[in-house]
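For this view, one protein chain was removed and the others were kept in their places.
So that you can tell them apart, the chains are marked A and B in the order they are listed, and the count of residues begins at 1 in each.
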Amino acid sequence: MTLIATDTTDDEAGFIKPNYPRNCWWVATTSKQLGREPLALTMLNTKVVLFRKEDGTVAVLEDRCPHRWAPLSSGKVVGDTIQCGYHGFTFDAAGTCVKIPSQAQIPGRCKVRAYTAVDKPPFVWVWMGDPEKIVQGPPADAEWPADPNYSSWSGETLAHGNYMLLKENVLDLTHFGYVHATSFKILDWVGAPTVTVTEDQVSFRQEFKDCNLPPMFAEVTAIGMQRKVNRYNYGSYVSPALNVATLDIEDLNAAPGQRTHFKFRVAHVTTPETPTRFRYLWFGGFDIPNMDPTTLSMCKTLTEVGFAEDKAIIEAVHRNIMEDPRHLDYPEIIVGTDQAAIQARRKLQAQLDKEKSD
Amino acid sequence: MTLIATDTTDDEAGFIKPNYPRNCWWVATTSKQLGREPLALTMLNTKVVLFRKEDGTVAVLEDRCPHRWAPLSSGKVVGDTIQCGYHGFTFDAAGTCVKIPSQAQIPGRCKVRAYTAVDKPPFVWVWMGDPEKIVQGPPADAEWPADPNYSSWSGETLAHGNYMLLKENVLDLTHFGYVHATSFKILDWVGAPTVTVTEDQVSFRQEFKDCNLPPMFAEVTAIGMQRKVNRYNYGSYVSPALNVATLDIEDLNAAPGQRTHFKFRVAHVTTPETPTRFRYLWFGGFDIPNMDPTTLSMCKTLTEVGFAEDKAIIEAVHRNIMEDPRHLDYPEIIVGTDQAAIQARRKLQAQLDKEKSD
Partner (left out) sequence: MTLIATDTTDDEAGFIKPNYPRNCWWVATTSKQLGREPLALTMLNTKVVLFRKEDGTVAVLEDRCPHRWAPLSSGKVVGDTIQCGYHGFTFDAAGTCVKIPSQAQIPGRCKVRAYTAVDKPPFVWVWMGDPEKIVQGPPADAEWPADPNYSSWSGETLAHGNYMLLKENVLDLTHFGYVHATSFKILDWVGAPTVTVTEDQVSFRQEFKDCNLPPMFAEVTAIGMQRKVNRYNYGSYVSPALNVATLDIEDLNAAPGQRTHFKFRVAHVTTPETPTRFRYLWFGGFDIPNMDPTTLSMCKTLTEVGFAEDKAIIEAVHRNIMEDPRHLDYPEIIVGTDQAAIQARRKLQAQLDKEKSD
């Protein structure tokens, strides 16, 4: 890959406009967090209420009773229906009104929009766009946390900024040495990775040979910080909703019979509430079954600290963007390490353009 | 009354525009809350300061000194005048500047707007519109709390929503079974009431024969929850500022010599601060003199709980309205129980139209 040294004044991704395609699988919540109680969420500037039906499948409705516009989530789930908390109007999972307590007649227009949901642990995915455009299931790249061969931990936070800022963050890991200098302590990630673009995804790969492990990996794998390893880092922009990253660890001096290869994975899920606010759900994990709770807890705490650092810098960037959202007063300098992020922006823009022209 | 089963996309009442007539008596505060200290309030998007003069009558001035625009309420009442807290400019109850401490000359334009107020316990009413349009006193329908034959309790809260949402709330009491299912416990109010429209008011009436009393009424009247009664519920949209409701209780199996009829009354007072925010002042009471403090306290607590439930659902409705204020994306379904509210909207609209054409 050649180093790029251009700059641009384009606001290609439109960080203050709705830059999220609707014809896309988006994560609503984790499978574990959703039960029979109504769960109110904002996704793509739309208020929705989710609940599990008696058979465990997921219903998603617009969260506004068409009668007096109270949130359906103010009410309660009754069987496979949800009953509004204001006057008891009741809707089934298709959004059809099945009961108005005060009268027998139900006006034909008394219905709410329903969305298609898929519970594919660890995530509940929702299609927020045109139901006729649903062509495939949600990406399978984030299913590993449900695999019993993995031990994983997770978290969720609300970030005040455009969701693409997080995706760009995880596509340029030279920020490790600055944002996470005292948390993750990965100080040797300096250069630009190899970037590959396929029809669907943008991927990067970076290898560190005959090197050491940062503290968390050293401890979890029991390799320690002194023994030499090879580290193979790679990751992808999978969709507007999902980025993933993997670290393959190869122990170069393992004792005979010891395990020599380990895999660490991360899923970065971003769900825009608005153009300037998104929920960030993440999983981290090792391909080690049944890790002990103390080590898992250490991993979770460290990840929370690091991802809070990402959130802080992203929100600061967003505040600066908001002061000059069209980049009129100030250019944006692009360098070689931005290659993956720039390709992801283009992928997103192509998807937005396609959706607009459909 | 015939059940209505239509729907509408009209935003007749304009829940995000100033839908409050100015030529109307509005409640500023309760008679008890207003004394000699300046009281700063926002009414119909206008900042006013109120104080009692030495004879107890009420002065209402725009709360902005014309000199440097400091709020007059930052100062203090001196005799029958108010002295600005910035440089001491002093105004009488007519809004005339009577003193500039630094000079003898008082510019002719140095005055503030004054409003007409009427103290009719339990409320202080203010005419916020054209003084030449004052044609009658404030409605007498809310004077019963000042009647010694009644024991009453009251409260006030600031609600974030259009004031008409509260008025519609109290004109469709089928919400009892959902919003107040665990507080008021009135679970048999299911159908639509009879609605009557006169020149001034919109009224509803609903009767429950040979039925039981909900807990609060059962306890206060000592009838208990087992003995059969008739309940006659009726109420009115009296004006944009006031709704009232009454419950007449008829004990069908009273012992000889026992009191057989009781009256419970509520006054719902709404004073818009802006189109999206209003103060809600209310009184509840029974036609029982000198109720004991413990029972009164129980009644007040229960009413506060119930009315907080109303406030919560109204504010949630308002948030949904704000996302689609012109009803372009979503219809509003009207059913039979909305009849009183729809008639009240029309009454309000007629008053707004008249004010505009005057």
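Odds and ends about this structure:
Convention: a contact is a pair of C-beta atoms (placed from the backbone, for glycine too) under 8 Å apart; a residue touches a chain by one contact, two chains touch by 3 or more.
Computed from a prediction, not measured in an experiment: that's the story for all the values here.
The chain that is not drawn here is touched, among residues B:Pro18, B:Gly88 or B:Pro215, by B:Gly88. When the whole complex is considered, the residue among B:Ala70, B:Val98, B:Val197 or B:Ala312 that touches the unshown chain is B:Ala70. Interface residues of chain A with the unshown chain, by the touch rule above, are 3, 5-7, 168, 172, 174-175, 177-179, 190-192, 312-313, 316-317, 320-321, 323, 330-333, 335-338. Take chain B: the residues that touch the chain left off the picture are 47, 63-64, 66-71, 74-75, 83-88, 100-103, 105, 107, 109-110.
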